[in-house]
Structures are given as structure tokens and as C-alpha cells.
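My structure is below; once you've seen it, I'll send some questions.
Note that one protein chain is taken out, while the other chains of the complex remain in position.
Labels run A and B following the written order; every chain starts at residue 1.
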């Protein structure tokens, strides 16, 4: 593996001579960057697409820039801001919603890919004063701190319990062929797609365990 | 994300035909493609949504194996009773990968086509031969802890991030495709992923517009099956090293590795060493490894992970 190798950094059609090698070796930087000659990307108008979604039981007919994710559709177009944008790259879980009953990251799917789909967001589970049992359990067990990952955690946990019920195994299921058990380890593994930087995990598991116990 | 036009394909043939449009890409789960489009690492001009094509069934194959539709979601494949019973390594690999949310979306074909997690590939300010052929490789001499230890080139030291593909490699799966001209072919998974060589941007054997319709598993390999994924945090992380193994009662078996190369790494010729233990077997499997200072540990880790698997197989 060589260090200090000359190479070029590039940024979309724009070549920049960098001093990376020079920086590493203490040598002189490149005197002058050169601007790339590549043509500008076309300033094409966004393709608008029609899509119809059923969100929390309510049908919405929308015309959207095809690039609009399901998450941004909820947050920016329907003003359902309960679903959060923590990373926009499927790396945190704050955007978790249920589509036709299954939990997904709404940041990694386009709204137009969900024609006719039933979407359930945190707003569809319960409201202040009329909390879903999982929401109430999160309050009781202090299963949150800043609250930003919380809607995602709650949506994920509701769908997760359904997955266990449906017999979907997990990474920590000891016996693949047996029905999965409702243990703390199972809950932890299955909820690992929802990061909580405040670190409320221990309490979240207790909240979920209580709700699962009541359902069982 | 660059603008694109969008269509929903109604048949595999229609999809393959549409794929001849310049800059066209298929989209199924979208969990990798959209991630990369947001960073303009992928800039398709046209998206062909193939989610409406069916291809979401797992059927008994005539020769005794299973034929998995290209659009079977990772969750459903992992949970399929036949897979759990006869192809445990595949179920385990799927469940070790990503998260419940991602597995609900990610498809069988899409998982095979996942692109590398090399951090330089992900940062468009840096040179990357995979992202922009000829621009150079920033990873070489940089932050390489997660990168390849074998089969890499002067042009690229990226790894393939899939867990599922590693299990499929151990199971000798076959990828079925249809080309834009309507002809079909079957590509063994062994020949599906490529080493980087001078063309790290070409990652698979697929031709332009070629569309994956299914993955076929041969009849069950029997034995005890393991997928040992080693990673820093306990979940929701890519493998530092993973070992997919099928171990027979007599100690023979098959081993494929994840996290070490540009493709799932399997050396059939080395598998004869398995009965002699993890040390000799891994020495043969990783013969010719050229790790960096930062990722040299992967060689030892692979050996020890295999030792764990073999110990469990005996126990």
C-alpha cells in the first residue's frame, strides 16, 4: 500500500488537483486548482408524478417531484412531522413508519413507489390524551429523552411485536426452526434498527416488555 | 439527487426493454440505490420500478432446490420455513444483516447488487475509481480498517458488504436473469461478483439492462450450517469478517467469507483442509492476502471466527 501517491480528487465533473500528497509529505501544495471543463448537468425540470397514499386512514392524492421520499412527503407535504429525519440514509431509524403493516425506513423509499399503500405513522397510533398502549408505556417507563427518535422507536416496536407473533426469527433466535420467544434479548436485537443517542434503551425495552406481556 | 423520470414496469421483459434507455436503473427495495442517489454517487436518469412484477415467491425447484423470486424481501426469505430448515446459513446470514426495517424492504436481487461501504466511495470529494473510473483510489494509504485483505488491486480495495451473498456463495446459488433482448441465462453466484482489477466500477457479470428474475438454490447441502458475523457493535453494522459455513459430520464442508474481499470469498480448493482445523483451512483460503496495517487483524480474525464455527459444529 503506498502512501503519498499523487491522485486527483473529483467532484462531479469537476477535477481539482489536490495537495493531499503534499500535505502528507510536507511538500509544496499544488499551485493552482484547475476548473473542470465538464459540461453542466442539465437543468431539467423535475419529473412530477401523481401518487395516492392512504396515511393513517386518510387518502391523499399528491403530485410530487419524483425524487420525494416517503419521509419528506409526510413531513414537508402532509405536515405529519412525527416521523423524524435523523440521517436520511437508513442509518438511524427515526423515520420508521409502517406500510401495509410492515415497518420500513421512510427515508429510503420514494413516495411514488407506494401508490395506494396504507401508511401508518406515529400520528396514526395515538394522540396526547388518547395514547396507544405503546406510547403510554414509553411515558411510564421514560423510554425517551430528547424525543427525536421516539416516534420511530414506537412505530418500530409495534410492528416488531407483530413480527414475533408472525414467527419471523431473528439473529439471536437460538433455534431457527422454533417459534421466536419474547425475551429481552430478542427485543434488543429486533429494535437495533432504531438508534437512541440519548441512550434510553434500557427503559425502552422495559416499556415494550410491558406492552408485549399485556398482549400475550 | 439528480432528477429522473420514473416508470412502473409491468413485466420482466418490459423492464429489461426499458432498461435500454440511457441512464436507466431498476429500483426495487431502493435501500441502497436511494442512499447513493442522495449523495449523487448514483445518478440514474430513469428509474424503472420493478416492485409490481411479482417475482416474490419462493418455490420448489424441479431439481430439489428452491427458486427464490428476485423480489422476495429479505425478511420473507429469512423467515421461510424451508430456508430455515434446509438452508440455515442463508437464513442466519440474512438475519445478521441490516435491520428489521431494511430487511422488510430489501430484495433478494438488490441485496446481491449492494455496493461497497468503503468510506471514500461514499464521499464525493475524494477520488474513487469505483465511483469515477480513473480518478484514483483514496482508500489506499487512508482509512482502511474495514477494507479488503485479499483479491484487491492497485485500483480498489473495497469490500462487498452483503451477508446474504456470502451464504449464497457457500450454497452454490445460481442467479437467473433476462437480458434486454429477451434471452435468459443462469450465472453461478461464484461468477456473479467480480474482483476489482482495473475496472472496479464493474462489479458483477450483469450486462447492461440485464435483469435478475430469481436466485436458485441447489438441493440442500445438509450438514450443520453457520453464519458467524463479527462486527464492532452487536447489531446494525457491517461485518469486519463473516464466515458462512456448511460443516458435515465427517468434518468436511464449505466456507465462504464476507468482509474480506470485493466479493464473497470462497476457495473451493482450500476446503480440503477443513478437517485439519481452522488454522490450515484459513491459511489456504486466505493465501496471498495482502492486508494493510489497519486491517491485518482480519486475517487472524477470520481464522478465529472459523475456529469458533468448527468448535460449535463439533459440540
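To be clear about the criterion, contacts are C-beta pairs under 8 Å (C-beta built on N, C-alpha and C of every residue); 3 or more make two chains touch, one makes a residue touch a chain.
Methods note: contacts and distances are computed from a predicted model.
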item	value
Among "High-affinity branched-chain amino acid ABC transporter permease LivM", "Xanthine dehydrogenase family protein molybdopterin-binding subunit", "4-hydroxyphenylacetate decarboxylase small subunit" or "Polyamine-transporting ATPase", the UniProt name of the subunit that does not appear here	"Xanthine dehydrogenase family protein molybdopterin-binding subunit"
Interface partners of the hidden chain - shown chains only, full complex considered	A, B
Selected residue (touches chain absent from view) among A:149, A:164 or A:211	A:149
Footprint left on chain B by the chain that the document does not show	1-3, 38-40, 117, 119-120, 122-123, 125-126, 138, 141-143, 145-146, 230-238, 240, 277-278, 297, 300-301, 304-305, 307-308, 310-311
Where the unshown chain meets chain A, residue by residue	3-4, 9, 11-12, 14, 16, 18-24, 26-36, 40-41, 43-46, 65, 67-68, 72, 75-76, 79-89, 91-92, 94, 121-123, 125-129, 131, 135-136, 138-140, 142, 144-151, 154, 172, 184, 187-189, 191-205
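We take it that only the chains that are shown with their structure count from here on.
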item	value
Residue numbers on chain A that touch chain B, as the complex places them	1-5, 7-12, 20, 41, 44-47, 49, 65-67, 69, 88-90, 93, 96, 102-105, 108-110, 112-113, 115, 156, 159-160, 163, 166-171, 173, 176-177, 188-190, 192-193, 195
Chain B to chain A touching residues, read off their complex	1-6, 8, 27, 29-31, 34-35, 38, 40, 47, 49, 51, 75, 78-79, 81, 84-85, 88, 91-92, 95-96, 98-102, 104-105, 124-127, 132, 135-138, 140-141, 144, 157, 234-236, 292-293
